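Structure, as structure tokens:
Only one protein chain is missing from this complex, and each of the others stays in its spot.
Showing chain A:
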Amino acid sequence: MARRYLGLAAVIAAAASAATLAVADEVERKGIAAPPGHVFKTIISGYEFRSKETRALQDDDLENPGFLAVERAADAWKKVEGSEGKSCMSCHGDAETSMKGVGAAMPKWDEKLKRPVNLEQRINICRSEQMKAEPWKFKSRELTDMTTFVRYQSHGMPVAVKTDGPMSPWFERGKQIYYTRYGQLDLACESCHERNNGKFMRADFLSQGQTNGFPTYRLRDQRLVPLHERFEGCMFDVRAEPFKPLSDEFLALELYVAWRGIGLPVETPSVRN
């Protein structure tokens, strides 16, 4: 009995490694040349690490389920809410023009708050200050839809975050978090996404951990997942206590990781495993 299992295991292992090799041979991951002083030589989007079926799903504007959110938020954009009687459109007009490039440059320094804010925070600041409406909860469908919609207006534009001036302490903090080992598994972001990207792990390819496709439609969750939720998931996976979404830590990390993907085209809404 035991021998039979052993034999079976050997067959499975042989088949699995053959499959891995075949996949690894087949893919040539295209990226963009990194600017001088960058950690990578070539910056590669998570798109390149996915199977061709997943990529096809992202590329087709009709099949890509992320576009359901874009359409929902396009309606929400025009919807008047709050005591000021305003919608997003009242101030910003057509999102297609006014929001072009906005998502690609987030997180961005806010002069009034003296801190960087990301897209989710910016949307909620607008809601509570301009519209006098209830801010949306993080992970709520409304907030993720709107984030996706605004970011989609930068589709194809290069990620262009500013990391100098007042942003530099945040950038350094983010970098520190990126290289710090967390959790019982004692892993840093760097352990997987810098040192081992491209390798096959847990039935999947490790990517460079780029953020250009967020919020991303995850097939596993069957919905759009915002970046900070993904950060939480990664920290949970290494058995650490995750930081809170929209916390200073995650914001610093968001800024730093965005810089690691500088110049990559925004793919929102992307499709990932």
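A few remarks follow.
The definition used in the following text is that a residue touches a chain if its C-beta (ideal position, glycine included) is under 8 Å from a C-beta of that chain, and two chains touch if they have at least 3 such contacts; residues count from 1.
We take it that contacts and distances are computed from a predicted model.
The unshown chain of the complex is recorded in UniProt as "Sulfur-oxidizing protein SoxZ", chosen from "Indolepyruvate oxidoreductase subunit IorA", "Acetyl-coenzyme A carboxylase carboxyl transferase subunit beta", "Sulfur-oxidizing protein SoxZ" or "Branched-chain amino acid ABC transporter permease".
Contact with the chain not shown here comes from a single listed residue; of A:His38, A:Arg72 or A:Lys139, that residue is A:Arg72.
Note that of A:Ser83, A:Gln184 or A:Gln222, the residue touching the chain absent from this view is A:Gln222. Considering the complete assembly, chain A touches the hidden chain via residues 62-63, 65, 67-68, 71-72, 219, 222-223.
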